[in-house]
Structures are given as C-alpha cells and as structure tokens.
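A single structure is presented below for examination.
Removed from the display is one protein chain of the complex; every other protein chain stays in position.
Let's turn to chain A:
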C-alpha cells in the first residue's frame, strides 16, 4: 500500500515544554492508525501537526510525497478542506443547520451547487444508520447520532485522510463502539486513511495500528491483522 501521509523528525515545543521530540510516522492508503498516550504525551499535537493545523518546529509532513508543513495559511486551510476530513469530540456541527446541510457544507464550500451537495450528502445517511434524521438539527440528535453526522461530513468530500480527535470521548461505551465501527468501516470503504487520537484502548483496538506516544516520542507500535 502506498504512503498517503508521512511525518518525519517532527519536533514541536510550547515554550519550555516539548510536545513532540522527533516523531516519525507513516499512514498508508485505507490504513487506520490510533494514537494513544497519557494526558500531555503529545498525541493531539501529533494529530494537529499531521493535519497541518500546527506547524512543526522541525521535521516535515508529506502528503502523497508533497511537503505541506511549509505551505501558507490559506493553502493549508484549502488543503484541510479538500484533502482531509475531521471528526472532533463534540461541537463541530452547526446548531442552526439540519443534519443534511451540515454534511453538505464542505461540498458547498468547494463550489458544488447546493442541490447536488445535499443529494450527495444524503447518500451517507443510510450506511451510517441516519435514515430519517436528515432534517433534524444537531440539538435534536443524540450524541451518537451527532457523531455519525460528523463522520458523514468528514467523508462527504472524499478526503485522503480523516483525522478524529477523541471522537468517542463524550459517548457511552456501547455508542462508542458503534461510532468507531462505523468510522473505521466508512473510511476504509471510501479508500481514505484514518488517524485517530483516543485514550480508550477498546476504541483503538478497531484500528489497524496503534501508536503509543509518551513524552513526545513513539513509545510503542502495535499492529493488528486487517480484517
């Protein structure tokens, strides 16, 4: 499998605190990678650096062989919009928009006509178990349903990589399992790679690989058999 995203020698410091101390990581097509570690270990910084949200002090980030960490803010923003998808713990959905328009928004931002964007967004509702919820607003959805809408939104633009930062952090165990199963399944189906930060070992177990981070360094690497 070819490498989609690679970080090499990544260093990031916040004042005197070293969040990343020379991390190397590769993400392949259809790969799902869980990043785990204790609080303050640097796992979220690693995700943000790979996603072009945080600029590393040293090292490089390559997307399909092209360096992205040195791009300007506008280009990075466009890159995130076009090539990446994001799922956060909560709060990323616009409360005023119905679910289908939340999913369609990234497509509209890319210039797709609204009617087509909404139609394309709706295709995600059945596979993600959201039938009948298209016109509900985020406040009228359960936590698990809202996360599934967020997953649909992250995938709607057919990204190369989906970044998920504690996507199940606000959910109960059962819903967490459902959401992470859907997330890993759907990303694989679209051919996208998944990079997910989690503190939950059960959630991480759904990924192909687990990267353990401690004190800004890779402290362990586990690999599961791809189903």
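Simple rule for what comes next: a residue touches a chain if its C-beta (ideal position, glycine included) is under 8 Å from a C-beta of that chain, and two chains touch if they have at least 3 such contacts; residues count from 1.
Quick note on the criterion: contacts and distances are computed from a predicted model.
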Original post:
What is the protein name, per UniProt, of the chain that does not appear here: "Nitrous oxidase accessory protein", "histidine kinase", "ABC-type lipoprotein export system, ATPase component" or "ABC transporter permease"?
Top reply: "ABC transporter permease"
Original post:
In the full complex, which of A:60, A:89 or A:222 touches the chain missing from this view?
Top reply: A:89
Subject >> Touching residues (missing chain, whole complex) on chain A >> reply: 14, 19, 39-45, 48, 51, 53-54, 77-82, 84-86, 88-89, 91-92, 94-97, 101, 105-106, 108-109, 113-114, 137-140, 165
